[in-house]
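The complex is shown incomplete by one protein chain, all other protein chains being positioned as in the whole.
Labels run A, B, C, D and E following the written order; every chain starts at residue 1.
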């Protein structure tokens, strides 16, 4: 489903986030049309205002020369090849479409959909290094071994690094699962200092593995992130149990530790109505649920904030978010 | 945990349900004290009214001779050895305690607790025969093979025949799991005639296996039925998935069939808040949930009715049942 | 509100489901426009792709000759008269609109709206025969008499045969009430074999009558099925009580049987929040609720499945269904 | 079930509320034992402190002479005959049991249970007069006639005057139904002045009839107020509909008025989960629900307040009330 | 934010509600376009049917002369200046657009947005007079003084008279807060006659002040009513507490009265899930909650009814109202 590496390497066209290196230069871009409007200035001249996007950001573009022609050619959602000059306007980057350049709509096989799949802002290598350090800090021999076996398992670890942690709600981008897992583990680590009676090794092992079943829940394809049949009919809670239980079978683990660890995985949604078949009944399971819930919600808030402000930097309040059941103050007071 | 068969055979003392064969004879019983009251007749004579019970029923007993002595000797909940004459009084059996006979309180090791563990009214052999016939009626080769492998697996099948289907709510007696499983399967069989577009083989396979995980949820011991650590921390939904998934791994099964069957097991509680991590998303899963819910509730109603009428045959309404959230009409009009 | 029988007989135009008898013939159809799209083939030729429907199914039609003209003439929702040739294309029937034939939009009085009111796939006569056989199987004289009086009552029985069992949720077509009632009764009949302590006669009587009040809830008119003022302000639960209570008054019935039967009618929604003013408190009322709930939901699932697959035979998952709160697997494994 | 009038007339013994006319006199009382405590004063003298009650109030009594003997003779809940002298102590009435007088426990047939059935503090004749005046104020001829027919119907009106409006929750005393009905009607009358667009006649008719079905829900017998089989299986919402619908059938009423009035009766609980099969969909139905809810709750608050303060005049907070889900401030600031 | 009085006085153009004084005269109006349709009569003549609105009502208008030109000029939502002749047609007022008159679209600064902000149908002076009379009827010196201090406070009283009581749900128009407050107080006054044990002074004081915090929740601006940052982050329950608590601090009040009054303010939403941090625990707080809830809902019902019937006088049922969760019978039987 993924393009071969060689092919991806061939892409010369810069990403939107790289355009700050091209100010006042002409570039050729492969971008998706996010929105467009045909307007008229005071002199009656038509111009076309477009917002382009790729996985790295959004870009304002203006076509002063072929406004009507290009307007009829492109639709929102099209992926296009466009040539223009990168300029700074009002403090933000803008692409001025060249006069003698057509905007060309591309077919699916003329570009890599990977250009448009969002991914974690933290490079996956950084995440995995943090994760390996976290594993090294585990003192319990068997738990550390279990983690090593899972994250050194070629199939599991390949999928883990690619997987999103969700479709829409949170960490819904490539690498989201890994980012979420390590962030939760870090908070659990901090917490185990505040509550010294908590079993740190168990807590961190659970934190790193709690969503591992999601590697079978989603697939990234040209349409974006889609849920799999296994994701709909079985789900990551039970799949995560299966993955970890089988790995434990193969390497052995004290029965009590095994039960408590597996309990953490299946109870991490915290309540039956949120999809855990069993509620947390150990302190570690309880903490894991609350911390992973916190990280999920905060990631969602952060994403909403960034996305809405990127589009409209003056917006004070977010739109109503049906998932969280409220609007958020976008313009809250930032760290001074 | 169970007494060896030889030992059980040795028990000579009849069960309460067998006493109709002993009318006007003297018997020695091993029974549990369910309640007792020291009363006085019009002539000022003290007598002791006791209700005994074993797993087969309850029995009224009267001690006219050593009322006060025996009253001070026995407590509610004690298991005792008692000698008396079986008589018919007011159309019901009664035990008249003999004059020269002491009621003796027994220690745990002086009787088998099996005497007091309720069991299915349908003999387990009859249930298992029905179950095997049901398996034979399956046309899909792989599903039939899967069922045979599971119910011929010595460990699984031994446990299956002993297991209750619950602690309190329904089928909470030895053999209850098997009784529930076959009853649900029979109703599903009937239903597949009314809805011919339903996959009968898949539906019946799911019906027979849906609660199989309960074999690890409960243990029967001298205190009665108790929930295990696995029952509390993992639960039968996930355990059932594990049992069936591993058996499928060992014998092979078409991937789609496997997913749909496992989906039926984990979704059979029907709603997240009732403990299924995924709601039913196939017609067969949906039916299985509704039918097994119906059988659970009806078994509970039937048990409440029998138990309350056994104690008080004139009671019109049941006590309020917190599980079902209502009182039931005990004296509803029976089949004419 | 209904057209006289004679008028309906006059209709010569075949229904869509009858077209398999007309392959390669020219026909004149009266159909509703479900959707349409004006397209262009590789040679730049415009053609109009239409989906027609009547109460018996949907039909793909193509107009190669007057695409633009007919596109501007018809709107989605119009009922039209169209002439074309029935052909087999890609294994499915298709209507090729004739070159010299105009598609004509009809007024309300130029066709019978009955053509577009869906109806039960089981002929009403078959349903009523099943129902009469079910009544004959009742052993209790008074319950059987009550059923006969109700289903022989001219007004009640006329309405019963016409009525849908719902607006949207389930059995929302002519004859749906009768189909639902007999299906529920059949399942209750099967169930009374599995639970022999249940009062079969009472259960079946309740099953056949439980939704009788719906005859006053809906009206079928040119706009489709609409809810009546009585349906909005009183509802079928109370209306059903009134119908049956009055009929009992006129023919007499043992007071206890009367109360239990009426209780079944008003409690059949099972929970207060689902519209029953009283929850089921007898085993028969309990079973009736669960079985009629099962049939309602299964009918909905079956309808969704058929409708979505008719439109798109390759669809794997249904759309999200707000009533059931989930998507369904359309491509589940059918009976082998 | 009620004693004949003649017998009741025979009772000479005063009620507790009448004792203020007997201060410093000796009286013979028939009272129920609400609580008792055997105590010892500083000189080591035993005395028995009893709280008596009848339907008119509670009374503190002290036995200085036969404390131990009488303590062993009476149980809480017994109805007794007691002789004593009425005195004022600490500003409250008290009964000093006479030295030479035995407290005698009475059998069920030695007293009328009516003595202990609480009743409305407003005499039923006053309530019914108010109700008749309210009926006279109705301008719509048919609604007024309907009310007259119902409240002049001998059977209905006899039952109406006796009936409580509940078992426990509110107006749970003889005459409670009538008191509740007229109070709700009065508030609706007031409200119709504030909202002149509301149909006053319809609103008041609905207010007076909304709970009429309760005449078949409860029975007053020696055990107190009990719910009937009809109350459990049918309930007052549907019974009220039946009573009013049949009376309308017999006297005739405009179809629309009939539907809206019956709608008010079945929707007056306001929400499905509170037992109305249909929610209020007219302004009058909406108001009726909210006002009758207000009166029910206030009556409950008032009863709790009176009862708790009668027992302990210094109590600041009520006990937690599970029905209302809170404690109430008993010592709130009274009207100045 | 408000236009100066002088400017408002200058408006010559009549409001829609004043047009009954202009029948058969020509008028110039400033109105908003609510809807429009370009139609054709039988002779093929095009005409433009417009619905205009201002804060006083809606008006049907027809343009027979420049239908197509004006149709292309105006959009729904535009505020326009239009000249026409007022005529009676079919019993309703109608504006016939003049032949030689252009409809002119106005900019924001060419009209006062006040023309389009709905306001209470009861003039604010009438409301405030009622309110002052209600204050005078209070007997408790301190409560009366508190009310006088608040409603004589220039800032508070100015805001109070302008404020709406909501954004959408109820009393969502200028003066709505004052109208709601006095209506609730009047009903509480009536109620205190039916329940004489209630503290009338406290109840009325709470009624008048319960929503006072809303003066900081909303702002009326050209876009209509908008919620403020304080409204989103603090809300009127806590703001109302703050206003009243500070005023009490400044004038003094018995501690108990203060606590009970403030309790009424913060508990008036009645349930935690409706936004009160504490549920009502005094009778007065309880009544206030129920009465203010009743008035809120009735106002909403009345508004829906008026608005839907104004648009379509023949409509029998309202649209589904998501806030109240139902449709309402618009054509209920009015007071005879």
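As a working rule, a residue touches a chain if its C-beta (ideal position, glycine included) is under 8 Å from a C-beta of that chain, and two chains touch if they have at least 3 such contacts.
Model, not experiment: these values are computed from the prediction.
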item: Among shown chains, those touching the left-out chain; value: A, B, D, E
item: Contacting the left-out chain in the complete assembly, out of A:42, A:139 or A:223; value: A:139
item: Omitted-chain contact residue, chosen from A:16, A:61, A:244 or A:257; value: A:257
item: Chain not shown, touching residues in subunit A; value: 139-140, 183, 186-187, 190-191, 193-202, 256-257, 260, 279, 281-284, 286-287, 290-291, 293-294, 297-298, 301-302, 305, 325-329, 332-336
item: Touching residues on subunit B - with respect to the absent chain; value: 229, 232-233
item: Absent-chain interface as seen on subunit E, which is shown; value: 229-230, 232-235, 237-238, 241-242, 245, 259-260, 262-263, 266, 272-278, 281-282
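Just so we're on the same page, only the chains that are shown with their structure count from here on.
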item: Joint neighbours of subunit D and subunit A, given as chain labels; value: B, C, E
item: Subunit C on subunit E, rotation in degrees - Cα superposition, rounded to nearest 5; value: 120
item: Pair joined by the larger number of C-beta contacts - A-C, B-C; value: B-C
item: Chain centre separation (subunit D, subunit E; CA means) in Å; value: 43
item: For subunit A, residues that touch 2 or more chains besides their own; value: 229, 232-233
item: Listing of all chain pairs that touch each other, if any do; value: A-B, A-C, A-E, B-C, B-D, C-D, C-E, D-E
